[in-house]
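Can you keep this structure in mind? I'll have questions shortly.
A single protein chain has been omitted from the complex, and every remaining protein chain is retained in its original position.
Let's turn to chain A:
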Amino acid sequence: MPGKLKVKIVAGRHLPVMDRASDLTDAFVEVKFGNTTFKTDVYLKSLNPQWNSEWFKFEVDDEDLQDEPLQITVLDHDTYSANDAIGKVYIDIDPLLYSEAATVISGWFPIYDTIHGIRGEINVVVKVDLFNDLNRFRQSSCGVKFFCTTSIPKCYRAVIIHGFVEELVVNEDPEYQWIDRIRTPRASNEARQRLISLMSGELQRKIGLKVLEMRGNAVVGYLQCFDLEGESGLVVRAIGTACTLDKLSSPAAFLPACNSPSKDMKESPLVHPPSHGCRSTHNSPIHTATGSRLTQNFSVSVPTLIYTGMGSGSAGKEGGPFKALLRQQTQSALEQREFPFFTLTAFPPGFLVHVGGVVSARSVKLLDRIHNPDEPETRDAWWAEIRQEIKSHAKALGCHAVVGYSESTSICEEVCILSASGTAAVLNPRFLQDGTVESCLEQRLEENLPAGCGFCHIPYDELNMPFPAHLTYCYNCRKQKVPDVLFTTIDLPIDATVIGKGCLIQARLCRLKKKAQAEANATAISNLLPFMEYEVHTQLMNKLKLKGMNALFGLRIQITVGENMLMGLASATGVYLAALPLPGGIQIAGKTPNDGSYEQHVSHMQKKINDTIAKNKELYEINPPEISEEIIGSPIPEPRQRSRLLRSQSESSDEVTELDLSHGKKDAFVLEIDDTDAMEDVHSLLTDVPPPSGFYSCNTEIMPGINNWTSEIQMFTSVRVIRLSSLNLTNQALNKNFNDLCENLLKSLYFKLRSMIPCCLCHVNFTVSLPEDELIQVTVTAVAITFDKNQALQTTKTQVEKSLQRASTDNEELLQFPLELCSDSLPSHPFPPAKATSVDYSSFADRCSSWIELIKLKAQTIRRGSIKTTVTVEKASPMNEGNFRNRSAPPCANSTVGVVKMTPLSFIPGAKITKYLGIINMFFIRETTSLREEGGVSGFLHAFVAEVFAMVRAHVAALGGNAVVSYIMKQCVFMENPNKNQAQCLINVSGDAVVFVHESELEVVSSQPPTANCQSSCPGGDVTT
């Protein structure tokens, strides 16, 4: 019994009226953990009860501490009938279990009811006394830190990055149990919420155990997802990257570690158990349940793509031997692992050596009831299969690792598409293993890998390429070969040399499919998938060329399955990498060149396309420096692209059939407009409107080319559902509808956020779902960040110079580097002079009363001295706007106390994260039977999303934090039944609760060159590139 959980119920406020007669409530609270329940006294007749309870103490196993949520139920006492529940609060006490995170959870939590939403708040204090038995500690996985952030968290240093951890647990979905027919919707929702909370806890604990087994102490890039498989059950699965992290408490503590990294590594000896380093615990071969239906093991594997920019090229000579050596090395480090995957998207400098390209795999499966929740082999086997495929794709690209790895599913009825994707890469083995690496080799390697372009160099052997590729000498170092286009799923490496700014590029696609059952359906889907992949790829290529850019980062392709259609949405951030060749244009060719008017039309289109490219180059400031022709040969390489499709069957994954991705034998960028389809394609290329001036958008962490962020951020979620007219649905009409939906949504966002100009929408994350036959739902979460326009007007020239300079001075800076390790990448900015003096999160009431004071004070300031009441109608409005705004500016900045910022990024502009408090992972269900009364579907969902934000903020504040970073809304499942006046929505969000301090409030020694404050500020420390 290694832990004692202590809970105190302090007070409630704004409770709903439960007794119509008195307009009051007789509230009391039940506190439940595991199977133990405590109750407070009934506080009679009050909407703001003061319970001030004793400390309720639960003596529990640490296993339970990890799995179970603390459940607090507020009820209205009723003498004659059953007590009515007002609502509940679930508190995940996991953050209290690791020593560095929060020590107490204390604050006001919204009381949540799945039918009524938030109904008042309750003030709770939670503490955990863990027995100081470190051995016990080690046996459960208490103490393993979890981060959603997909880079090494600020204020930590990665000692070793161990690799992939994954786990899944399955259960029956309470919504589909027989008992659901007789219980209330509320009971069923609560059963579901509780079950998922339990399963998440269990999953996290199991992952933690694996991490400990690998001798790690943290999971970075932790991504947990739910698959609501309906009748067949509920799957909670998670992936992450196990690491050994060192807290950067003070520069002094860090310095020795930095100077002698090998010693440091020896201190935490790394043992990779040879065969099961990161293996699933249920890794038995495919299991065939006895008596199962024939469909049990039905699965169709889908051809998968390897994206790289390719063409034909000559072999390079210098790079070869190094690559071979490097490969050997990394191989030894990685081949011991079953899956050399990393969920990280940003890396310590030097970690990423080469990037091969995007690898992805999809598989269509038929769902069947999970017979035994304790033996989730089927699901495990499915994923193992896909991962195997990814691994072999990476190998084909000459890479031993996959970075920026993620997994997703799309489920419709009994069909499920499993997808996995990542970026094949060659990694520096030093981070993966302790110091067996010969240092001389490293030296040579590093000398030959110039900063800013090294990662672009092809990892595969030119003489023995897995596919025909168009290679040129790197435009930066001129020594190594690079492809003409590069697609990746990771963030832009910080040392990459980029010309101009980047932009969000999306490919959107719909395909109708016949409604079908079971196998027929799965077959139909898997037949469609390769065509979708192909078209999405072509669209991305075309759009990239149209923007005059040559690389995609953060690529995420989502294929969604519905009853009668498939949707594909790919988002990525396009950039112009200085190391890659200039992209060629797009040429249009007509099939019937004899027809005069037709030819005219074609040339008109061609002109339009050329104009667009020129305009885009100007817009994104892409002016690559002139390059002397002798070196490159031809300044503009022939626009040519040949991609190849690697097809594999899951039944025989080693047998690889190949599919040519290019348009037959023609040049890929000659678009033939010989039929309406092609016309549509060209049109759709041109319909994408660039964001209004002052706006930029990207789906990566930060926008390439902008580095002077100011501190204003606005995170938002926007959801849109459109109903398609069911008449004459064609692929074209569908495509247009979908395209319009996305474009209009973006336009709306730009309009709504216009007051923040100049600003950039970062981490724009689109999710598509098809809740019903004719409905398309798009959910967008992103953050708008303002930046300083004046400083943004850097010419590309200086940027290039700067990065070159950085490369040359890297070594010197490295010595100073540790001193600046915790600082953000962002230059400090003049900040509003007012500062939040003391931050006391436990006393929310104080905070609010001070707000009242503040408002009153301000209101008085506004009106002081003007006794005369205004006469005209216009002036009767009580305040002079200009005056109001001017005066209120300082108090506004002052009130940052109590504000909880949320952002999908891993950092907060203009601020420094000083502490990670733990992971936030919350799941909510909201249901209504009075949809019209709540303002229809929009009113219902608007309120729910706002409530979810509120609950996240409250939990963070209670942990003592003031922000959530790496926030994502992983799921937003919305179902409506307007005829019954009903709707239901499930939302799952996660993120890292942190404490941040504004840079202006830190006495930062700014003597360091700004280049040292690189974005991932906790590098391996010793690596130069």
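Here is the rule we use: a residue touches a chain if its C-beta (ideal position, glycine included) is under 8 Å from a C-beta of that chain, and two chains touch if they have at least 3 such contacts; residues count from 1.
Operating definition for what follows: contacts and distances are computed from a predicted model.
Colleague: Can you pick, from "FGF1 intracellular binding protein", "Auxin-responsive protein", "Centromere protein M" or "Pantothenate kinase 1a", the UniProt name of the chain not shown?
Modeller: "FGF1 intracellular binding protein"
Colleague: Determine which one of A:V104, A:V125, A:I722 or A:V997 touches the chain that has been left out.
Modeller: Counting the whole complex, the residue in contact with the absent chain is A:I722.
Colleague: Hey, which of A:K39, A:K57 or A:H942 is the one touching the hidden chain?
Modeller: A:H942
Colleague: Which residues does chain A use to touch the chain missing from this display?
Modeller: 13-14, 108, 110, 118, 121, 692, 714-725, 737, 740-741, 744, 747-752, 754, 775, 777, 844-845, 848, 851-852, 854-856, 858-860, 862-864, 866-873, 876-879, 881, 884-885, 888-889, 891-892, 895, 899-902, 935, 937-939, 941-943, 945-947, 949-950, 953-954, 974
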